[in-house]
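Have a look at the structure that comes next, please.
With one protein chain removed, the remaining protein chains of the complex are shown where they sit.
Then we have subunit A:
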Amino acid sequence: MEPSKTLLLVGGTSDIGRATALHYAQAGWQVQLAARNDEEARRNADDIRARTGAEVTVHRLDILESGAFESFANSLSTLPDTVVCVVGELGDQAKGQTDMAHASLVLRTNFEGPALLLGYFAERFLARGSGTLVGVSSVAGDRGRGSNYLYGAAKAGFTAFLSGLRNRLAPKGLRVVTVKPGFVRTQMTAGMKLPPILTAEPSEVGRAIFTAAERSGRDVIYVRPIWRPVMMAVGSIPERFFKRLRL
């Protein structure tokens, strides 16, 4: 048990967010759940409190309103020890190809918002001298594919941002963790046919995040290790062949 450590979980209504917060609460952490839909987040907060007895608070936050980040952070009763950002929006690739507003929403929700938020907390953590930042990126960011390159490009940007931030903060003793969950059985993927061996349950992702951030000290994790060789293989296909594949 680590007494009175605090997690800020951004994306508190998502399945991965819920599972991650629950895992931290079970380990004795206090939890701050942030979400745009704070009413729905309250449902998760009540659940985590009932299951674990942990202290769980709910905070309204829109990842696209970076102007409000400072007042949001100041409204928290304590500056968290760890921030985990699981915000993501798969969007509709086909729609985004012609609808720029939708494309912009996907790009901003998956890249700009999470990057700015973790960037903001990086400065606060630097000032304090401690803290861990966790960004949930995606295997989709490892290589752009025709079927989801808006989402993939934003995640690629986020992965690069986390990598750079880690490079800058590591000498100061601050940690940055990149999480690539692969397929996860969530609301976002409901109804999709997913290969079972490549598909994690939200609880697996929660456990993997906690382990990487608080125990093992790893920098970049694929939740299911099988994704590492899979993405290496995908990455090694020469572009002149890759461009002809329907992916």
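FYI, contacts are C-beta pairs under 8 Å (C-beta built on N, C-alpha and C of every residue); 3 or more make two chains touch, one makes a residue touch a chain; residues count from 1.
One rule holds in what follows: contacts and distances are computed from a predicted model.
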Complex member absent from the view - protein name from UniProt, among "Ferredoxin", "FAD/FMN-containing dehydrogenase", "ABC superfamily ATP binding cassette transporter ABC protein" or "Acetolactate synthase small subunit": "FAD/FMN-containing dehydrogenase"
Touch with the omitted chain, as defined above, among A:47, A:62, A:201 or A:219: A:47
Touching residues (missing chain, whole complex) on subunit A: 40, 43-44, 46-47, 50-51, 53, 187, 190-191
